[in-house]
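Contents: one structure, followed by commentary.
What you see is the complex with one protein chain gone and the rest in place.
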Amino acid sequence: MTEVMTLIGGRSSKQGTALCAGKLAPEYIELTSVVEMNVEDMARLGLSNNSKVRLRTPVGEAVLRCKGRETKDLPSGILFMVYGPMTTQLMAGDTAASGMPISKNIDVEVEPVPEAGTGT
Amino acid sequence: MGSSLRIVNGRVYDPANGVDGEVRDVCIRDGKIAADAPPDAKRIDAAGMVVMPGGVDIHCHIAGPKVNLARKVQPEDHRYDVHPRTRVTRSGTGGSVPSTFATGYRYAGLGYTTAMEAAVTPLGARHALEELHDTPVIDKGFYVLVGNNVLLYRLLQEGRLEEFRNALAWWIKVTKAYAPKLVNPGGDELWKGQRNANITSLDDKIGPFELTPRKVIAGFIEAATALGLPHPVHIHCNNLGHTGNVATTLETMRLAEGRRTHFAHVQFNSYGPAAGKSQTNPTSGAREIAEFVNTHPNISADVGAVMFGRSTIMTGDAPLAYMLRQFGGTKWVNADTENESGCGIVPFTYQDRVYTNAMQWAVGLELFLLSQDPWRMVFSTDHPNGGSFVTYPRLIRLLMDREFRKARMAEVNQKALDRSGLRDLSREYSLNEIAIVTRAGPARLLGLTRKGQLGVGADADVTIYEEDPDKEKMFSAPRYVIKDGELIIEDHEFRVDHEGRLLHVAPDFDPGIEQVIEPFFEDFYTIRFANYAVDDRYAPHHEIIPTAPQAAGARP
Amino acid sequence: MSLAFTLRTPPTVPLEAEVLTPARLAGLSAPEAAKLSVVHGNERADLGEFFQVQGTADGGGAGEFRLTGDLSRVKHVGAGMADGRIVIHGSVGMHLGAEMTGGEIIVEGDAADWVGPEMTGGRIVIKGNAGHMVGAASRGSAVGVRGGEIVVFGNTGNEAGHGMRRGLVAIGGDAGDFAGVSMLAGTIVVLGSLGWRAGAGMRRGSIVTMHPVELLPTFSYACTYAPLYLRLLLARLRRLGLPVADAQVSGRYQRWSGDAVELNKGEVLILEA
Partner (left out) sequence: MSENLKFVPHATCTFCGCVCDDMDLTVDMDEKRITKAENACVLGKAWFREHGIEQRPYALIGGREATTAEGVEEAAQILARARFPLIYGLSDTTCEAQRVAVAIADMIGGTVDTTTSVCHGPSGIAFETVGESTASLGEIKNRADMVVFWGGNPAEAHPRLFSRYAVTPKGMYIPNGRKDRTVVLVDVRRTMSTPVADIFLRVKPRSDFEVLWALRALVKGRRVDPSIERRTGVSLAVLEDLVARMKSCRYGAFLFGMGLTMTRGRHFNSGALLALTTDLNEFTHWVAKPVRGHGNVTGADNVVSWQTGFPFGVNFSRGYPRFNPGEFTTVDLLARGETDAILILASDPAANFPKAAIEHLKRIPVISLDPKTTLTSQLARVAFTTATYGINVGGTVYRMDDVAITLRPAFESPYPSDEEILSAIRDRVRALLGGNRVPAVAPAVAAAS
């Protein structure tokens, strides 16, 4: 089952502090590998905290762990994750003559990834 | 610096030393004008050429926060006026607000070797100095905006005049400025604090302060006089650009009461009341202003002439820029600086068929032609407000060539011309007078004793023009330009790059004043007091021009 | 035979070839044309290092020449041209026909960003797709196309006709976002669909579309009618080869006025289904 959702890339203070320690440190890699999702959307997709999920755009895909957020904080259909090596996989190179690639509000296909041993 | 030069056979114009077109040698040694040069000195044969000191611009806008905003906001103005690099010089772009490198090279390319940026906020001083450092060839300095400074207002309001004077000296010194500058005194507080209002007369109350522009201006003139600064208070009057403002300008001039005071770009402050049916079309007030300056030797002014074509309005006078926004097209920039200043920027085009623009053009020329003392009514276009400095050669021709002026007059709005006094003026400037208004005069008004002249010991900043009946052509491209004794331009081409000096003053003050200033910083600034003063790294090549007490060897 | 240029050695970095205009090539033989200067990255180079040149320039006045190959890294072709004709068999790089004042350019392929920016006259026809900024104003400038015609058979990117003051931009396929943004006058016809925010900030001028579109909240419905000028214009576009349907020529159009944040004197015409 896949759904199209809107992915917002952004910063967090945890990312900021981890960045000072270094982008190759495990803490930073961990932080940039998590996508936040509305809990109701997660339930509908059969996902729970820490489930694997695949995001796909016409240019690429990334597999991430998901983390639930309440509807009052994150509306249904919206995903949030901090910028990092994973978001780059999903971004298109066209800047529409502005220099700026679309980095926020990217349409992504969301697909749960069965954990090893449980899926096909 | 070590090289020597002997310029021979040129006609020399050195009005500061009474030399009016004599053919004589000019010798250079170690960066200074010398009585003689060694036999092996390089010779420049200036036969058929005119030798003058390097030009000195007393009022222009070339560096600092507002200039950079004005650059950034109009890429379309740079596109068609590019400044390619050479083997030895950097590239840049021109237009009405050139990049720093283009600014330096283009000034040099006109024979100018000194220029004064006329309005920098104290908080922007560090930025201005960085840009001036990247402005090659010329020597330069800046005037610091103090006329809307909240702390200085508080001291003045409370009658703490000695502290006021010390604080003014502190501000000039820690920013490495050359002179104090007042812009539309009182205007910023009304603009920022009272829904974009503005001062309309010298007796308006300045927002929450128990002060009026009259009190503020008088206070600054008094303090600057006491400090003995080489250049006095430099004033951009209230009501600039407004029809009928000549009355305000004369009132402000009277406030000087015999003390030295400089009035910036007076053309913009010389408009008579509206004429005919129009409520806004100004008449010319040039005659009244010129007469006042002629008869008051303590007063000096630069003209701020308007030249038709593309310009950029950039000014500390934010309400003025807002008013002009409606004529400028789509872009408007406003920038408030905490406790210190406002600023407005509008790209602008002066059109010869437009009544007001033609009147402004005429008023500028009238001021020049009515002035009886070229030493005190000097050359400027308030670059780029009245027009770019690259129009200087054309302005020189308008002053020197009556027929050219007449031909140009035929092309402008005739109603405006009718209401100006320009048709009655047939005077032509001589080369000697041009040398005064573009070099000797501004240097003297600035207190730069080694500039604007070719006497022994003067800075060896020399320009050599090929004589030509077309004075615009002649002044557009000097054959040689020498800066600090170095041959920068030879046969119209740059031979070497050169870094000029920062010229600044460092008036003495009672160090106790810092205890008055510091608490204000903690409360109302967002930069720490300790990080505010600009250190010497920002002026790697500099020269401190002494105040009168310093020159006299006195230390308070 | 006219001059013909065939790309032999594709440039590895952008090649700027504003010499490729009929006026600059007038009267030249093939070897002379091959000696003309182009800028390859940061170095001067001869045109002949990249192109095989054959034929001779047409005698007398501005003529026609042909370019063949994948010219997608060749910029400024036909920039500033005033007359004559250029035919390109292949795709072409940025700034095609920039600021041209007359003449004609035909591209039998795609064109990159900035087709005909700030042109004042002449015609550019792109048989494939074009990039962003078709007929647009350069950054910072308020005025784009001042005259002439740009016809794109395929799709265009964003900001087609940005700031245009006169002339025509016709798009056979879909337009990207902000078509006709800040336009001052002139006409944009889109046979496919409009992207988002068409006509934002427009003062005057017309944007025509054949597909339903939701406009900005500052546009308001005025009337539905069959404007005569549009009939003539569409018929002409059909003669130029665009797939204009009869129903479009004879159709009725909703007229929406905007943009209310500006003069509100522009219009967007939407074909009624």
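The first chain written gets the first letter, and so on, giving A, B and C; residue counts start at 1 in each chain.
The rule we apply is simple: contacts are C-beta pairs under 8 Å (C-beta built on N, C-alpha and C of every residue); 3 or more make two chains touch, one makes a residue touch a chain.
All figures in this text were calculated on a predicted structure; none of them were measured in a lab.
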item: Omitted chain's touching partners, listed by label; value: A, B, C
item: Absent-chain contact - pick from B:12, B:58 or B:73; value: B:73
item: Full-complex contact with the absent chain, from B:48, B:159, B:193 or B:258; value: B:193
item: Candidates B:134, B:251, B:288 or B:352 - the one touching the absent chain; value: B:134
item: Residues in chain C touching the chain absent from view; value: 12-14, 16, 18, 37-44, 73, 76, 79-80, 94-95, 98-99, 113-114, 117-118, 132-133, 138-140, 142, 177-178, 181-182, 196-197, 200, 214, 216-220, 260-261, 264
item: Missing-partner contacts on chain B, residue numbers; value: 63, 65, 67-68, 71-75, 78-80, 82-93, 95, 97-102, 123-124, 126-127, 130-131, 134, 150, 191-193, 195-196, 322, 330-339, 345, 523-528, 530-531, 534-535, 537
item: Those residues of chain A which, in the complete complex, touch the missing chain; value: 6, 8-13, 16-18, 20-24, 59-60, 72-75, 78, 80, 83-85, 87-105
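Operating definition for what follows: only the chains that are shown with their structure count from here on.
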item: Overall pattern in which the protein chains touch one another (line/ring/star/complete/other); value: line
item: Distance between the centres, which are taken as Cα means, of chain C and chain B, whole angstrom; value: 46
item: Chain centre separation (chain A, chain B; CA means) in Å; value: 57
item: Shared interface positions of chain A, touching two or more other chains; value: none
item: Chain B residues counted as touching two or more neighbouring chains; value: none
item: In the complex, chain C residues that touch chain A; value: 113-114, 131-133, 157-159, 176-177
item: In the complex, chain C residues that touch chain B; value: 138-142
item: Of chain A, residues touching chain C in the complex; value: 94, 96-97
